[in-house]
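The complex appears here minus one protein chain, its other protein chains still in place.
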Amino acid sequence: MSEYLFWIPLLPLLGFLINGLLLGKLPRPVVSAVACVSVGLSFVLSLLLFFELRSLPPAAREIEQVLFTWIAAGSFHVDIAFLLDPLSAVMILVVTGVGFLIHVYSTGYMHHDKDFGRYFAYLNLFTFSMLTLVLANNFLLMFVGWEGVGLCSYLLIGFWFHKKSASDAGKKAFIVNRIGDFGFLLGMFIIFWQVGSLEFKTVMEQAPAMFVAGGGLITAACLLLFVGATGKSAQIPLYVWLPDAMEGPTPVSALIHAATMVTAGVYMIARSSVLYMMAPDALMVVAIIGAATAFFAATIGLAQNDIKRVLAYSTVSQLGYMFLACGVAAFGAGIFHLMTHAFFKALLFLAAGSVIHAMSEKQDMREMGGLKKYLPITYMTMLIATLAIAGIPGLSGFFSKDEILWKAFSSQHGHWLLWLVGFITAGLTAFYMFRLIYMTFHGKERMDEHTRSHIHESPRSMTVPLMALAVLSVIGGYIGMPHIFGVTNYFEEWLAPVVHGPGHQAASHALAAAGADTSMEWALMAASVILVIIAIFVARHFYNKKPEAATAMAEKMSGMKTLLANKYYVDEFYGATVVRPIVNGSLFLWKFVDVVIIDGTINGLAVISRDISEVLRYVQGGKVRNYATVFVAGVIVLVAYFIFG
Amino acid sequence: MTLDYAIFLISAAVAVFGATMMIMQRNPVASVLYLILSLVAQAVVYVQLGALFLGAILIVVYAGAILVLFLFVIMLLNLRSNPELSASLPPLGWFTKVAVPVLMVVELYFVVDRVIWPPVPTGIVGKNPDFGSVETVATMMFTDYMYPLQLTGVLLLVAVVGAVVIARRESAEPRKTTASPDNRNEQPIDTVAG
Amino acid sequence: MVPIHAYLMLAMILFGIGAFGVLVSRNVIVMFMSVELMLNAANLVLIAFSRALGVVDGHVFVFLVLAVAAAEAAVGLAMIITIYRNRETINIDRYNLLKW
Partner (left out) sequence: MLEMILITAVKVFMVLSAVLTACAYSTYLERKVVAHMQHRVGPLYAGPYGLLQPLADAVKLAFKEDLVPDNVERVTYALAPVASFVPAILIFAVVPFSNGFTWFGYDIPGVISDLNIGVLYIFAMTSLGVYGIVLAGWSSPSKYSMMGAIRSSAQMISYEISYGLSIIGILIIGNTLSLTEIVAQQAAESWVFFGNWYIVKQPLGFLLYITCAIAETNRAPFDLPEAESELVGGYHTEYSSMRFSMFFIAEYAYMLGVAAVGATLFLGGWNGPFLPPVIWFLIKVFLFMFLYIWLRATFPRFRYDQLMQFGWKVLFPLAIANTMGTAVWVVLSGQ
């Protein structure tokens, strides 16, 4: 079975090749069948491999498949090789599973688009790249996938490239990502420089011997890798591209900008957990950035009116949670949240897509309201997802978020301030999510007559994935229930061989066994639940019961609201501090350095050579015999040199 | 003066005569014939040097193939002796064009004369009767020089393909009226582009 | 007994005549034949040295040179035909396209 590992990424690639090479030649049903079936088969294969992996003893859970040597230059050796271990197994299940549902959803959502084939080709290419990223057994191959998903993200954000905002957003995403990739590359260089290999296993085994724990080099490497992660996973300061990425089709937002690609940074950090464990300072930076992003994005999310933008900032915020988890060395919790988040955030986006679909492509929540009765399935599923993200007990989000909060508080890398930020953010999350629900589905119908007449529940191909994801959002958390419920945390146990160094694992067990802090954990959990419920009721008060109260409130705090609505002017800040100097510098380089100095030199040379040629051209008579004569004369001189010289 | 020397001198004289006449002719066909004469004389020298095989090959390849090809082209293009081709050069050009080869020959003479060369070659029948036979040359060719030989084969293939491609007339192009063979006084059309 | 100098001199003279032909002749075909003559002069040197040194390596080279000369003739004549179609002359001085 394990020899079929490479088929997991290969199948989407085949799908891409078929759809991409026969672009516009295939009828739509075939296109969608190819795309969905390739990813679906990939999912089935992932499941089979997952169970095979599970049947192995925990220490031996590792399937590696070396396809061929990619680069072999001196001591530099990189294979095209795939590694399936508990961590990547979780990731491929999420990628192929959620990916498959989103593919199915897309067949309905994109049905009227004229570039149907191109869309699915991109989507398959993305799936392939993401799977390469996840399954890679070395940093370089991972980087290939990393760049691949970046490319697909660019292509899909700019899918409707005839819209200037879309193509601009695509470029922004690409450029910002490039900044992060630069850091990633540098980090990779440091690792290769020190360890002499890029293979994960080798690096993780050798790192303790090659680096001084807590030393500057390992910290630098980890921080540079983290720069890569901030680019890809939209963390401060490189998060600005993600909200703009909402210009892409909504299923793309669900797949790439919520469920999979943006979590690549988290995955990468979890993958390099051994390195991070050796660099506490880097971990601290990760935790602080994560917490700050979580809070910061959540506050922006409070004041957005575009339904997708709210979700985008929510995604940034939740990613911040994951980094917070990683930063406190709770990598398992981060991955756990990654998974549950993939379920409910994908669901939220897809449901939002369903709403937008129904609303004739309108995204402004101020024009919605009262959609509950038109879109029952969408409403129900979205409500489940919202409850999950808000952290209502019993739903998946609760378990993962609570574990993060608890780890932030209790871990030896944690701090109560980190917990506090996370705690407040949880409240904000519940607030803005329910604001979204109330503004969209409840209250007065604010849309115009024409739009209202077109509102309809989405087709089966879209609602079925919604329901599937809703189920996952509900039950997804039960595999990772905390110890205090008296059950085993299967998820943590599953990931333990990969993301925890042995020492850490022991510490965690010891902590669980001691049971001393149980009361504290219960208390914190209760506090967050209460906060969430309060936040929900506040949201209900402002946006359902008394909308005018919200307006009054907004007027009172108009300064704050403007600040939030304009996203803290971060884009403007970047524009002024980064973009403008670069543009001015480029203009200088263009107008002066290029035009005057370089072109001037070249033109001057051209003028000089033209004038010289004016004279010399008489030598070039075009008469072959003259050339031959000169040639022979040259031979004579040479021979003379050798004889007499 | 031995017989060897006599043979050498005669064939050398014929070779030089043929070569000289070749470049002096107005009529290209006569040039070809004089070149053949020169080549036959050179083949004799080859044979005298023990290169029996190469002497035969020289005749077969040059006289039998390459120069027939030349004649074929000359006939195909119907190239008669043309006064334009023998118009005298301007004095300066004439001087340089004569001086350069003469200088070269003088220089080569220095090379030949000053350097001490290996001992004298023997005549037609050397000590080793197999020298230069097909067998020895072929053995050398197919062992030590296998790679150059194969490359030469590739070169020939490329040349054949190239010749076909170059000389092929585009079918779309209207055929130019070829001058009849009887048209003795054809004036070449001055097509020098301005 | 003929000294090797004699053969070298012969080759030298033939080479000189060939070079002279290339430089002086206006007829492309004669030029071409002069080149062939120069090749043959070189061949003669190779064969003379082969004989003097008692090895047949030179013969192999001569053989290869003959093959190359054949290739050259094929391509060269094809080119001449093509140029003639355009210019309708074999006067080398009228093939002055090289000045562009």
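In this document, chain identifiers A, B and C correspond to the written order of the chains, with residue numbering beginning at 1 in each.
In this section, a residue touches a chain if its C-beta (ideal position, glycine included) is under 8 Å from a C-beta of that chain, and two chains touch if they have at least 3 such contacts.
All values reported here derive from a predicted model rather than from experimental measurement.
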Practice task
From the touch rule at the top of the page, work out which displayed chains the omitted chain touches.
Solution key: B
Completion exercise
Touching the hidden chain, out of B:Val16, B:Leu33, B:Val105 or B:Leu155, is B:Leu33
Exercise for the section: Quick one: say which of B:Met75, B:Val102 or B:Val115 touches the chain that got left out. Expected result: B:Met75
Completion exercise
Where B:Ala6, B:Val115 or B:Val134 are the choices, the one touching the absent chain is B:Val134
Exercise for the section: Since one chain isn't shown, list which residues of chain B touch it in the complete complex. Expected result: 27, 29-30, 33, 36, 52-53, 56-57, 59-60, 63-65, 68-69, 71-72, 74-76, 78, 133-134, 180-182, 184
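Here, only the chains that are shown with their structure count from here on.
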Completion exercise
For the pair chain A and chain B, the C-alpha centroid-to-centroid distance in angstrom is 74
Handout entry: Cα-centroid distance, chain B relative to chain C, in whole angstrom
Key = 5
Problem - Touching two or more other chains - residues of chain B - result: 97, 100-101, 104, 108
Exercise for the section: Send over the residues of chain C in touch with two or more other chains. Expected result: 19, 23-24, 26, 96-97
Exercise for the section: Within their complex, state which residues of chain B touch chain C. Expected result: 2, 4-5, 8, 12, 15-16, 19-20, 22-23, 25, 28, 31-32, 35, 38-39, 42, 45-46, 48-51, 53-54, 57-58, 61-62, 65-66, 69-70, 73-74, 76-77, 79, 82, 84-87, 89, 97-98, 100-102, 104-105, 108-109, 112-113, 117-123, 126, 128, 131-132, 136-137, 140-141, 144-145, 148-149, 152-153, 155-156, 158-160, 162-164, 166-167, 169, 176, 188-193
Exercise for the section: Mind listing the chain C positions that touch chain B in their complex? Expected result: 1-10, 12-21, 23-27, 29-30, 32-34, 36-37, 40, 43-44, 47-54, 56-57, 59-60, 62-64, 66-75, 77-82, 84-91, 94, 96-97
Exercise for the section: Could you please specify the touching residues of chain B with respect to chain A in the complex? Expected result: 93, 96-97, 100-101, 103-104, 107-108, 110-111, 114
